[in-house]
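All remarks here apply to the structure that follows.
Excluded from the complex is one protein chain; the other protein chains are retained at their positions.
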Amino acid sequence: MSAPSDSPRDAPPAAGPLARSEAEQAWSRAGWSDGDDRRLTRLQRLTARFGRGTVIGVPYLWLLLFFLLPFLIVLKISFAEFRLGLPPYTPLLEWIDGTYLQIRLALGNYQFLLEDPLYITAYLNSLKVAFFSTVFALLIGYPMAYAIARSKPSLRAVFLLLVILPFWTSFLIRVYAWIGILKNNGLINNGLMALGLIDEPLPLLNTEFSLYVGIVYSYLPFMVLPLYATLEKMDTSLIEAAADLGCRPFKAFLTVTLPLSLPGIVAGSMLVFIPAVGEFVIPDLLGGAGTLMIGKVLWSEFFNNRDWPVASAVAIAMLIFLVIPIVVFQHYQQKQAERAEES
Amino acid sequence: MTDAVLQAGAPGPAARPEGSRPGAVLRRAEARPIIEIDDVVKTFGEFVAVDHVSLTIREGELFALLGGSGCGKTTLLRMLAGFERPTAGRILIGGQDMTHVAPYDRPVNMMFQSYALFPHMSVEANVAFGLRQDGLPKAEIRDRVRQMLDLVQLAPFAKRKPHHLSGGQRQRVALARSLAKHPKVLLLDEPLAALDKKLREQTQLELVGIQERVGTTFVVVTHDQEEAMTMADRVAIMDSGRIIQVDTPHALYEYPNTRFVAEFFGTVNMFQGDLIEDEPDHILIRSDALANPVYVGHGISAREGATVWVALRPEKLAISRTRPDRAHNWDQGIIEDIVYLGGISTYHVRLDSGALARVTTQNLERMAEPDITWDDRVFVSWRHDNVVVVTG
Partner (left out) sequence: MKRASRFPYVMLAIGFAFLYVPILLLMIFSFNESRLVTVWGGFSLKWYAELFRNEQMLDAALVSLRIAVTSATIATVLGTLSALMMGRFGRFRGRLLFTGMITAPLVMPEVITGLSLLLMFVSLEGLIGWPQGRGVDTITIAHTTFCMAYVNIVVQSRLVGLDRSVEEAAMDLGARPLKAFLVITLPMLAPALVSGWLLSFTLSLDDLVIASFVAGPASSTLPMVVFSSVRMGVTPEINALATLLVLVATVTILIAAAVLWRQERERDRAVARAVDAERRA
């Protein structure tokens, strides 16, 4: 195979009314001018690499500095001991007489967590509260998501908007709204007493009940959205096929819809469960003084007792509890992303 | 699998009679090569997408790369555009080595399967985009855009955004945009796949008309053999990353070089057999599927006793109630099915050997009563010069 002897620029323009000499001139101006341009590619490649470096480097550095490093510091301080002063903890590394580098890993904080029943109870209680809140949110959220996914497209947009809207209003204020409803002279108790159903106010606020109401209320949209996303994508003809093959609607739901919406159930549950475990505001405002949840314990350990090492140890222990759900969540996200890329 | 055949007219494994080459190719036969693909390989990890492909495309040609999904045709096209780099081999465009030149420095443009129109720009701005990249003077850009929009009959829609257009109009914007820079070669990736059937057939001819007017070399990737036959001057058939045969549509249909090509391009009755007699002026083939031997009026390049395949196009078969008066090139069987398609009918004949032969006949007379019907016993015969013999 041999290259033609003349340069392609001198090639006669192809036949056709459009081309001819005018087009030919434009052609060379338009610039597939040979040679020079292409020698720039080394420089271009350098700038491209520089650009790529900046794109990767800046967010990477930011996260290393403001996300990963803080965790390492928490880990470090959790092995230190409390002392009065600033910073209120002992250093891990210390020069002794200027010759020995002494490393002091104080495991006392963790031992303290294990020995004092307060912490164990708080951890277990947090997991319990988060678990049941997730179940309640799923029980309310699933039918909602299902109804939205099966409604007319024009209504669907409105419903979705209604689910998302609370998310754009202040979380704190939505929690606060329940205080006025649930307290002793709140709307519910006043209403019931006015109707003569009760003689003295029911204790609603600062109970487990109000705690669950607050958490489910705040995190319900996080459950509905991923559920909706999977239910909406589901092919309705699958249900029709099941019905066609003699499956009753409820059975079809159990054997077809429910298993297929599992990714949404997992994602939604993790989005409720994980933040609920570490929740501080809701137990503080709605749960009352008696509620033991680990987020609240950490808060008071830090702000009231000023014991940074113990607060750090509490944080590390909480993370250990959350590693499994976080990994499950990330795994599902990853799979979802890969599937999206494939299609 | 046989090696790829590079040039139209190069003999395939099955010989063909001299002088039967159609005239259409000759028109462009002297044109100079514009694209030379030289032993190109492309691998993605373990997967070999393009496997030692060499190919020459001539100036002014409308060339089609035809094959099923995953055959490597799109990868080959993307290497021509510069979006993929060959693992090995060279690509010359207009005689210059473009193997490692970036897409934005190549004198070729591409029309994408999805059209890839810029959604935030008007039709006009889409068409002007390439010219702006070259820094042409404003007045010239305006002229050229108008020219292009006239060419595809979209001048009234110049100010519209792409998502305000119908599918066919979008397709024409994509065409105008990719032609605006007067590329040496226009690459079209499944240009009609997104259109519905009726519009597609109409657009095929429009596209050919435009190609003839602007004279640019077109390289079209398609999986649709009818589309390739309608549009292309020459077609390369690809399978598993290799080129199986390159030829005019006519030659591919009448002179396939392999079973793959014969079966891919149109319908065919394929019978395996052994070469039992090889004389300079004829050969004889015996097949278990056929009662009588097959006589072919020319020699082929295979040894006696070799396994060969006899390929018979359905329209080259005749069907009748009378027994042919010769010793070869016929068989008998029972009509199993009749497919009536209006202009033609296809008869499925179950031969006595158990093999199936499909025979098409033209329905020339409106009032004619079909004299052959289900379960009739019929004779199927063919002329010796309508037999295609392939060895692989």
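When the chains are written out, they are named A and B in that same order, and each has its own residue count from 1.
Operating definition for what follows: a contact is a pair of C-beta atoms (placed from the backbone, for glycine too) under 8 Å apart; a residue touches a chain by one contact, two chains touch by 3 or more.
In this text the structure is predicted, and so the values were computed from the model without any measurement.
*Asks:* Specify the residue from the set B:118, B:340 or B:374 that touches the hidden chain.
*Replies:* Missing-chain contact among the listed residues: B:118.
*Asks:* What residues on subunit A make contact with the chain left out of this view?
*Replies:* Contact residues on subunit A toward the absent chain are 44, 47-48, 51-52, 55-56, 58-60, 62-64, 66-71, 73-74, 77, 87, 140-141, 143-144, 146-148, 150-151, 157, 159, 161-174, 176-181, 183, 185-187, 190, 217, 220-221, 224, 243, 249-250, 270-271, 274-275, 277-281, 284-285, 295, 298-299, 302-303, 308, 311-312, 315, 318-319, 322, 325-326, 329-330, 333-334, 337, 340-341.
*Asks:* Taking the full complex into account, what residues of subunit B touch the chain not shown?
*Replies:* Interface residues of subunit B facing the absent chain: 81-83, 102-104, 106, 108-110, 112-114, 116-120, 129-130, 133-134, 157, 160, 163-169, 177-178, 181.
Operating definition for what follows: only the chains that are shown with their structure count from here on.
*Asks:* For subunit A and subunit B, let me know how many angstrom lie between their CA-based centres, rounded off.
*Replies:* 52
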